[in-house]
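Below: one structure in structure tokens.
One protein chain omitted, others in place.
Entry: chain A
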Amino acid sequence: MADTTAQNGSEPWGPKPRKRFSRKNIMLYGTLLMVSIYYALPLYVMIVTSLKGMPEIRMGNVFGPPMEITFEPWVKAWAEACTGINCDGLSRGFWNSVRILVPSVILSIAVASVNGYALANWKFKGADVFFTILILGAFIPYQVMIYPIVILLRELGLYGGLWGLVLVHTIFGMPILTLLFRNYFTAMPEELFKAARVDGAGFWGIYFRIMLPMSLPIFVVAMILQVTGIWNDFLFGVIYTKPDLYPMTVQLNNIVNSVQGVKEYNVNMAATLLTGLVPLVIYFASGKLFVRGIAAGAVKG
């Protein structure tokens, strides 16, 4: 049809032309641009500053690109910066954080997914009460629980160690993760669960053979939530561990807020960027799955 009209030549054809610089477009893209700059500018300043030497920083041009690129501050932040008596930089904090992060994430997700599965599929007596109590836990302010947990950990002999902190992270991740998993498993077809029961699969059989293979997206979501949450944690880290075992965030604070000597802005910027790298990498590596998992939970849950 379009061809015949074109051959006619008398009438205009094709898609309706759109004005590129309509008022609506200028407003839309203008706003987007402003917001983008607002968010991107601090990151830009940090990167630029971290690549400058101290003499250049003293000249004051915060927004200017480095005249002479140097990686010295990065090396110093990672391996040489001093906190207290230790002068091995952020690397110590990084490895501490990793040693806290890995068991916390694995443990909290393992327990929460089984919790969610049990709450969604095995309606035991008092399940609703249990769930309500668990969710209530998400609304109690952390500050209220800090000191009781100190006592608890002390009695358990875990106070000041990494495993104590792992336990704290696992418990505090429980309400939101359980909710997440419960909603996801509830949205799965119930008949699948019934069929597996008729086929003789038990509690763990159904969990490992039927539910787990079907719920990769929600595991990725839970992993991202936990990794970023635990990596960025400062409060629990500073309270429940001791200086040798401080996680990266606490150590970063100690470097940046150090009152002795000259403030080395470039080292501080590099240290901050290094600390933020892990959540950033996780986001970029699994962003697609993250969105998919969140959406799946939202629509069906």
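FYI, a contact is a pair of C-beta atoms (placed from the backbone, for glycine too) under 8 Å apart; a residue touches a chain by one contact, two chains touch by 3 or more; residues count from 1.
Throughout what follows, contacts and distances are computed from a predicted model.
The listed choices are "4Fe-4S ferredoxin", "Pirin N-terminal domain-containing protein", "Xanthine dehydrogenase subunit XdhB" or "sn-glycerol-3-phosphate import ATP-binding protein UgpC"; the UniProt protein name belonging to the chain that is not shown reads "sn-glycerol-3-phosphate import ATP-binding protein UgpC".
Only one of A:41, A:110 or A:195 touches the chain withheld from this view, namely A:195. Only one of the listed residues, A:84, A:205 or A:287, touches the absent chain: A:205. From the options A:156, A:214 or A:235, the residue with contact to the unseen chain in the full assembly is A:214.
Chain A meets the missing chain through residues 189, 191-192, 194-201, 205, 209-210, 213-214.
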